[in-house]
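Of the protein chains in this complex, all but one are displayed in their positions.
A, B and C label the chains in the order they appear, each numbered from 1.
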Amino acid sequence: MSVKVAVAGASGYAGGELLRLLSSHPEVEIGALTAGGNAGTALGVHHPHLVPLAGRILVETTAENLAGHDVVFLALPHGQSAGIAEQLGEDVTVIDCGADFRLTEAEVWVEFYGGEHAGSWPYGLPELPGQRDKLRGSNRVAVPGCYPTVSTLALLPAVQHGLVDPTQLVVVAVSGTSGAGKAPKTHLLGAEVMGSASAYGVGGVHRHTPEIEQNLTPYAEQPVSVSFTPVLVPMARGILATCSAPIADGTDLAALRQAYEDAYRNEPFIHLLPEGQWPQTQATLGANTVQLQVALDQRTGRAVIVAAMDNLTKGTAGGAVQCMNLAIGLDEALALPLVGVAP
Amino acid sequence: MSVKVAVAGASGYAGGELLRLLSSHPEVEIGALTAGGNAGTALGVHHPHLVPLAGRILVETTAENLAGHDVVFLALPHGQSAGIAEQLGEDVTVIDCGADFRLTEAEVWVEFYGGEHAGSWPYGLPELPGQRDKLRGSNRVAVPGCYPTVSTLALLPAVQHGLVDPTQLVVVAVSGTSGAGKAPKTHLLGAEVMGSASAYGVGGVHRHTPEIEQNLTPYAEQPVSVSFTPVLVPMARGILATCSAPIADGTDLAALRQAYEDAYRNEPFIHLLPEGQWPQTQATLGANTVQLQVALDQRTGRAVIVAAMDNLTKGTAGGAVQCMNLAIGLDEALALPLVGVAP
Amino acid sequence: MSVKVAVAGASGYAGGELLRLLSSHPEVEIGALTAGGNAGTALGVHHPHLVPLAGRILVETTAENLAGHDVVFLALPHGQSAGIAEQLGEDVTVIDCGADFRLTEAEVWVEFYGGEHAGSWPYGLPELPGQRDKLRGSNRVAVPGCYPTVSTLALLPAVQHGLVDPTQLVVVAVSGTSGAGKAPKTHLLGAEVMGSASAYGVGGVHRHTPEIEQNLTPYAEQPVSVSFTPVLVPMARGILATCSAPIADGTDLAALRQAYEDAYRNEPFIHLLPEGQWPQTQATLGANTVQLQVALDQRTGRAVIVAAMDNLTKGTAGGAVQCMNLAIGLDEALALPLVGVAP
Partner (left out) sequence: MSVKVAVAGASGYAGGELLRLLSSHPEVEIGALTAGGNAGTALGVHHPHLVPLAGRILVETTAENLAGHDVVFLALPHGQSAGIAEQLGEDVTVIDCGADFRLTEAEVWVEFYGGEHAGSWPYGLPELPGQRDKLRGSNRVAVPGCYPTVSTLALLPAVQHGLVDPTQLVVVAVSGTSGAGKAPKTHLLGAEVMGSASAYGVGGVHRHTPEIEQNLTPYAEQPVSVSFTPVLVPMARGILATCSAPIADGTDLAALRQAYEDAYRNEPFIHLLPEGQWPQTQATLGANTVQLQVALDQRTGRAVIVAAMDNLTKGTAGGAVQCMNLAIGLDEALALPLVGVAP
């Protein structure tokens, strides 16, 4: 089997990570690589790490250039996917790494993103209960945001088993700066971010907030409410999410831990660490994994779950390839590293 | 006036930062510099940035070597201050940067630190209501821990004015690795911490937890409870604390902001940023400042306060010098930078 | 005495560092702060570390706004200083941090910068033999580039005493990314520079190359030739220059070391480290110092001199303030830190 794949937005960080993974995928043939302003230049100028593809020339992101592929990955700025997607036929599997099709409620879309709601596609988080089956054979997939992926996976078992109060979730997630993209902005300059930590989107205004709530609400007895604060720290990749919630009456550490063991025992990419060992982002660098640990703070009556993930791999491109594998009937784990690059 | 000052533990990070500040203090003459294993070596080997003191030879940390000074700073590992302090006379002002005399309750000390409780000294956080007066003329000061300093200052106005539920405080604080000290440990190696974020002391077990609660409880209507999680991130200095709590009925953003403006309007080192601007640790590097911003998350009913501080300056050595200034009757702000080093 | 000072280009890195130093200068009153595109915004938006000046509003960089000051610092992109400078009267002391007036030879200017040569001003490196006297009372000063400052000081004693072959100098200098300025560019993004080292301007094309040669040639028996390669590394500030040259017949380590001791014994900011101790940039962070060490590689017959410096302090703004102090008759060392911020 050879699957012909195009990547739209190949010169950005998500596009580069998709190509890193796809270049070692045994069933994939890499076709068109498209870009906006970088069209006409060689991929190697933007991604010198992609050695086997360095000489490839980027072409314009148009439906014509994306035609004739079995799978098209969209790694475009938010708001640009819908226009392209509707020009691609139903016989093409489209995996969108942008936000356009993630939210199911139009009014929530309008509140957080503005503009018209493009609709929603099957949500690309196979680890949600029952979701894997919905992704198999789907010709459209909306890849989750990076923060929602790690936050949802960190909170789901506790919420699903009623072990915590789902209306008082608190997530503070530190992130490397690649999550903010490759467009040059002063506050993302190396001199600004090295040696500095800073919060942004504070107070519930970050666009990933409603996505986390949308993911967890179906598994809770009441609508989920999450206070989410992202923090930029001086690293290129990685998210460490510290998630907490008041425990429900009777929750003890054994029950909490058991819920996570049960939930993820058979998940290839989600790993509850041995007791006493806490996640670090370095261990997931370049891997499609999430590493988790749980604690119960008896003094405050709060469960605390910490999760580490690479925002570009499992948080974006790895999750996207995982969805492609499911969508087109391949082994879900193909070409997805379990082993990170450390130190 | 010339105040003769000794520093015990001069080769460590807290000791180095004390000497950085003291070396530009117009009223201070720097006397004995002591160390443990590093006694006999030149200060410049350990702190090449302390140019004017580089040739000074470290002597053993003994009561004899510390005698004959007006002020003695103790920057020793936890548990070592009490033994030295009791050998120093009442005419000596002793400023302890360690934890030995911070906690007032013996049973809490035993629970979090183990061993015998040495007692408690006036707590060196002048910004606590009424505390400045207690520090003036005191010959013993317990300098707060770095996390408690920033967390207390971030939460105090909201707690004091009853704007939040003080039993459900959540603090997630990212920190540079100098806070973990200069003793060589594998998990603090550059190769381990660069490119990685990791939580530690999760679940209420970090020793700074009861100190935060002790600081806030007198200003709350009920005993304060804080879920505290520290996170190591790849920077040498700096803490960014994201603090949140459910708002009390009727709290709105204007009231919240007003409480912080009122609390810190006259504080020389605590700065509420203009609306829309969020703290970054880089802006406080090497300065004795805390920068704050507040938000109210209407969706979740949570107040979120973010605070940035340099763990070694205001969080340790700057706070200590500020206390010395008060204790011996100098201008509180002497030798304490308002301006950070950025980028 | 109160000297009224304006800073043109206040929102950039050089401008910010000038204001950090000037804000603690006992003889200076800070006047107009000007900018290009950032005119109309508050300084604190760009430099939140400059607490006492945070509320100042930036005005347009025009001769009108710069009029009425005793001293004007120009921290503008290369090529913009000459136009402004000619509109400022002879009674104003102008300190240019840009390149416009550094090179004395018009043809060299044209080769490396292009466009018309604006002329040359007294060169602001007081540590050059005899240069201090030329700067005293001068109303125009061209502040050296950062690489030329550290490279010149590292090589001068060896060249001046004929201890090395001045036609075969090799300098490889690693630098933090603030040296590349604050204009947003993709290759300077945090995600690009963290975890990466890269050379640029290789092969003698970096504009600082002729400036180094110009500085050293007057002290050599033949025209100096330097192979200069700058390397960007993941830090915000700091330059570490590794400089080497074949030794002249008969040069031994004692003679080499003696030349440096003699040259810098009375220089307040240039420090030869004790034998066995090697420079690190962290020790000079935020300080106006250069730290040096020398070695003689007997096997290859090469002298190796390593020098550390903060590119923004002694390399730009600190050097500029040092020149201002000289130019207007103040103590040369006023407001210039000897002590760095470490770790």
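Here is the rule we go by: contacts are C-beta pairs under 8 Å (C-beta built on N, C-alpha and C of every residue); 3 or more make two chains touch, one makes a residue touch a chain.
Just so it is clear, the model here is predicted, and its values are computed rather than measured.
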**Study point:** Chains shown that the absent chain touches, full complex
**Key:** A, B, C
Check your understanding: For the full complex, which residue in B:Gly44, B:Gly176 or B:Pro230 touches the chain that was left out?
Key -> B:Gly176
**Study point:** Identified contact with the non-displayed chain, of A:Thr34, A:Asn65, A:Thr93 or A:Gln282
**Key:** A:Gln282
Revision key, fill the gap. Among C:Thr62, C:Gln80, C:Thr104 or C:Gln168, contact with the omitted chain is made only by C:Gln168
Check your understanding: Given the full complex, what residues of chain C touch the hidden partner chain?
Key -> 168, 170, 172, 174, 189, 191-192, 194-200, 202-204, 209, 225-227, 229, 231, 233-238, 240, 242, 244, 246, 278-283, 285, 293, 295-302, 304, 306, 308, 342-343
Exercise for review: Using the touch rule from the top, list residues of chain B that touch the missing partner.
Suggested key: 13, 176-178, 180, 182-186, 188-195, 234-237
Study note, to complete from the structure: chain A positions in touch with the non-displayed chain are 13, 16, 20, 23-24, 42, 44-45, 47-52, 178, 194-195, 236-237, 271, 273-274, 277, 279-280, 282-287, 289, 291, 337-343
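We adopt the following convention: only the chains that are shown with their structure count from here on.
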Review point. For chain A and chain C, what's the span in angstrom between their mean Cα positions?
Key: 44
Check your understanding: Can you list the chain C residues in contact with two or more other chains?
Key -> 13, 178, 194-195, 236-237
